[in-house]
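Heads up, one of the protein chains got dropped from this complex, but the rest are sitting where they should.
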Amino acid sequence: MDLNFTAEYEDFRADVRAFLDKHKADAPVMANVGLRSEKRLKWQRILLEHGYAARTLPKQYGGFGAEPDSLKQRIIAEEFARAKVPGGIAGQGINMLVPTLLELGTEEQKEKYIAKTLSGEMIWCQGYSEPGAGSDLASLRTAAVVDGDDFVINGQKIWTSTANQADMIFCLVRTEPDAPKHQGISYLLFSMDTPGIEVRPLMTMTGRAEFNEVFFTDVRVPTSQIVGQRGEGWMVANATLTHERGMLGDPDAALSRLNSIAEIMQNEHVDGKSLMDNPVYRDRLVALEAEVYAMKFNGMRLTTASSEKKSAGLAGMIVKLQGCELNHRLAELAIDVMGEYGILFEDSPFLRDHGLWQTHYMFDLGLIIGGGSAQIQKNIISERGLGMPREPKAAKA
Amino acid sequence: MDLNFTAEYEDFRADVRAFLDKHKADAPVMANVGLRSEKRLKWQRILLEHGYAARTLPKQYGGFGAEPDSLKQRIIAEEFARAKVPGGIAGQGINMLVPTLLELGTEEQKEKYIAKTLSGEMIWCQGYSEPGAGSDLASLRTAAVVDGDDFVINGQKIWTSTANQADMIFCLVRTEPDAPKHQGISYLLFSMDTPGIEVRPLMTMTGRAEFNEVFFTDVRVPTSQIVGQRGEGWMVANATLTHERGMLGDPDAALSRLNSIAEIMQNEHVDGKSLMDNPVYRDRLVALEAEVYAMKFNGMRLTTASSEKKSAGLAGMIVKLQGCELNHRLAELAIDVMGEYGILFEDSPFLRDHGLWQTHYMFDLGLIIGGGSAQIQKNIISERGLGMPREPKAAKA
Amino acid sequence: MYFGLSQDQTMLQDSVQRYLESASELEHVRGFAEGDNSLAENLHNGLMELGVPLVLVPEEFGGLGLGVLEAALIQQAMGRFVSPSGFTSAYAMAVIGLREAGDDDQKNDWLGRIAGGSAIIGVGLTEATGAREGAGLTVSGDKVSGRASFVMGAELATHFMLTSSKELLIIARDSAGVSETALTTIDKTRHVVMLDLQDTPCTVLAGDGVAAQARMIDMGRVLLAADSLGAADMMIEKSVAYSKDREQFNRPIGSFQAVKHMCADMVAKLEPCRSLVWYAAYAQDHVSDEAALMSRLAKSHLAEVGKYVARTSTEVHGGMGFTDLLGLHYWFKRIGANRQLLGGPETVREEAAKLQGWS
Partner (left out) sequence: MYFGLSQDQTMLQDSVQRYLESASELEHVRGFAEGDNSLAENLHNGLMELGVPLVLVPEEFGGLGLGVLEAALIQQAMGRFVSPSGFTSAYAMAVIGLREAGDDDQKNDWLGRIAGGSAIIGVGLTEATGAREGAGLTVSGDKVSGRASFVMGAELATHFMLTSSKELLIIARDSAGVSETALTTIDKTRHVVMLDLQDTPCTVLAGDGVAAQARMIDMGRVLLAADSLGAADMMIEKSVAYSKDREQFNRPIGSFQAVKHMCADMVAKLEPCRSLVWYAAYAQDHVSDEAALMSRLAKSHLAEVGKYVARTSTEVHGGMGFTDLLGLHYWFKRIGANRQLLGGPETVREEAAKLQGWS
């Protein structure tokens, strides 16, 4: 256990700070900025140049070519969070497609797509989930039939974030309808401008359209636009899942949420008494504080494991399940302490904190459900993490 | 909604009170009294005579022959609880065997067993569960093989309360080993004095032996001692489950637990402050109070439904699951408020309330697990109560 | 002893439910949430025809002279269909306020107007359940000034009943000196406003405003609990139906034990709440020494169980529960708003402790 960084890392931290001091002015503000804004693209260029984006990706494809080092990644995350400056672009193109192409793409695909994606000029969306294929993703039914040199695609995708802004999509389609379900899928790349694609915003309970539905009607895509072979799409898609994210995000995000709640409790008054003077709320706050620190330290443990190239086992597998739940319950406390003011929303007068607690409360529930629901997470923890037996296959009725 | 009783019932209540005033002195104290004590048997005789035990059972077999009336049953329960006087004997013989014999026994069996069981002279134990057959009771393996006029029984039962004091056992055994598991079981009655029976007390986490294990080695039982036909034992055993218990028990038991905790909180002091002055404990107390009342009113709703001969549906199906859980959490609060004194146990000096909160805490957990575990209860609620689909049968490996 | 609903009560609730089932369909609610007030008007007229708003108005003033239990059953039906309706404020709390604190003239006047449909009274008593933002009203003669926050039932209100903490008073919505700020809450099925008053003419009710206001809050809380009960009932039904219909891994998701147990847990927690709400409502009219306590227990307990059901039901619906497509979130948010209105659970439990001398 050593919470200090060696001189090498302290020097690196100093470099990051110096960089931030010098270039901070060029950074877009944290709040949403258009994906294609010049400010954002310029910032990405600066980050790429200094190795704060695409840090470990090969130089020949527009990366920085540094050795992987999770401590340095953490220092970058910490310093960017401290300076309240956004890190590099973290869309699904960079996080999921690029690692996939590096591993399984053709040389031509790599050259054509990676650099432009890293620079932020080419925006991707992910076409995986379908209305009938959520937890059971491999049952997807969007069909791609070969006609001459093209696949002709018909079907529908859902939960496609940024589909309305994307240039391209990496998409799972069923090309072998008669094969077993995991073996009939192919992984295709195509332009969102291709005729026959319709994007409809998907409104959620938060009142915003964070996602889209994407409909394909006779969409023609050259057969060369496949990654891997026909029927290998499931394997191609899962290869990405084992890749680690470049940036870990703000390591203290939950802690700053907790601190914001403590601030609300100190500043809001009911019948003249500070909410912090309410021992029941205070007890909940401290109980959550313990969980926040436990998750923070668990995250530090994961960073160390990663820097040692070791698996953190169960400590890593529980992060999504516990992290989303914890964030949800933090928002719940914030709402409760605000009482009737806690239900104000959107653009209401008297709104606290821009209404973000209700948004968190709902969006975090969405995160508990999405990207591998809590139930699926628990199956994975018990079966892969603890080696418990799988459910027996159902007998044919 | 009418919480008053009609004149007929108020008269009945007056009768019960008059009875109690007159005979109370004959009642054994609430605390454990030997199953065979003269005091207990005498009290049972008095109750039978006045219709406060075996109230609705036929006169010819020693019952009182009254019409079923769940309101009167409730009044009896309320008044006995108020007077802190124990009701009639409520062993498994009276609750489970007698209704079974009335429905499916031969005339000879009825005459031989019912009256003596009701009077408390004949004590029964139940031989159902086995170490390998808990939730999946029908997989029981205690074998009974016909040899001449006898069954010869070999195997083991577990969770057999009062086995060490019982005269007789009603027991499920496998007589048809090749039949499907639900169709190979028979229901036998035999004496616990039969050679080859060994009873071993089963110690639990409470530190007491509330149950026993019973071992059978070449136990010979005449084939006439069967209830129903060979292979019908599962049906015979389940027939009993649909019978209602004669006495509903103390309808306000959870409420008196709650009140005891409130008393502890008012009387115990830490650093000179009453525990009731701790707002966090107080908040938990009131939250539990709401649940206690909800369950109490749910119970009143069930009584009404029963008096109207209607099914209460889901309101009835959730009682075991919620009731045990609530009692467990009441005990949990009592322990927490007592702090270090809450972990004192058995005969420790400074023990509070005879240590019953720890005993409750553990025994209630046992009740959550036993007699249809919480998991099995939830399967029943969802499948039978809500009509959700059963799990598909597993394919043969 | 009969613990349950009478035939009349069951029929009343059934008739309201049948009416709302077609009059307050999801698409109507969605329209209302998006700003079209017509559903509130239609429902008001439709319910008026059924006589529903008049349950608590004494017969002598043209009402049905029924009790709080009937009112709770009606509100439960409203919750079931997330129906916009100022019922809790206009036809329950305001009526009780008048019955308790109005003198004969005031009763005649206002209860008559309510029965006739010409007065629809929103209610703002938040200041009596914990004041923030320096809200509070001061009466001077027949004028009132100050701020009333979180005034409920603003959909169609012609008047508002407010509290100066000592007196109950009524103002007309279109009076001089009324400045109204619409509040947007998560719950788009009901309208809440904040009122800033400056020398606004008001009718001060003649009787004991403090006692009347306490009874109004007791009853209002019972009705919010009933509303959450109805909403939670519907969420469970929707969950069960969805779980039978939706397939993953070649089986309905309702055949997975995890999903089954989520549904069973919801039922196990919610079912006893039904009896608690019934009793709390019944106690308002028939068991006066338990009325205040039971109201608080019902309100706080339904806040907790409601939250559990809202969350769990959304999870059972998976991604679809999170989208706007099924509209499940209207129920989720209605329950969320009920939790905080007229006092969050911690506040209400502390009051319950005080009532019992525990605090």
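Should a chain be cited, it is by its letter among A, B and C, assigned in written order, with residues numbered from 1 in that chain.
The rule is short, and it goes like this: a contact is a pair of C-beta atoms (placed from the backbone, for glycine too) under 8 Å apart; a residue touches a chain by one contact, two chains touch by 3 or more.
Remember, it's a predicted structure, so these values are computed and weren't measured experimentally.
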Report summary line: Full-assembly contacts of the left-out chain, visible side only, are chains A, B, C
Report task. Just name the one of B:Thr56, B:Gln183 or B:Gln375 that touches the chain not displayed here. Result -> B:Gln375
Report task. Give the residue, chosen from B:Glu67, B:Glu108, B:Asp178 or B:Asp271, that touches the chain omitted from the document. Result -> B:Asp271
Requested in this report: Please pick, from B:Ser129, B:Thr160, B:Ser186 or B:Gln225, the residue that touches the omitted chain in the full complex.
Outcome: B:Ser129
Query raised in the report: Mind pulling the chain C residues that touch the left-out chain?
Result: 256-258, 261
Query - Touching residues (missing chain, whole complex) on chain A - result: 1-5, 9, 71, 74, 262, 265-266, 276, 279, 282-283, 285-287, 289-291, 293-295, 297-298, 300-301, 303-305, 314-315, 318, 321-322, 375, 377-379, 381-383, 385-392
Query raised in the report: In terms of residues, what is the contact footprint of the unshown chain on chain B?
Result: 129, 132-136, 139, 158-159, 202-205, 211, 268-271, 278, 280-281, 332, 335-336, 338-350, 358, 362, 365-366, 368-370, 373-375, 378, 394
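Throughout what follows, only the chains that are shown with their structure count from here on.
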Report summary line: In terms of CA centroids, furthest away from chain B sits chain A
Query raised in the report: Whole-Å distance, chain A centre to chain C centre, using C-alpha means?
Result: 40
**Report entry** Intercentroid distance (Cα basis), chain B paired with chain A, Å
**Finding:** 53
Report summary line: Where chain C touches two or more other chains at once, the residues are 251, 256, 259, 345-346, 350
**Report entry** Interface hub residues of chain B, defined as touching at least two other chains
**Finding:** 279, 283, 392
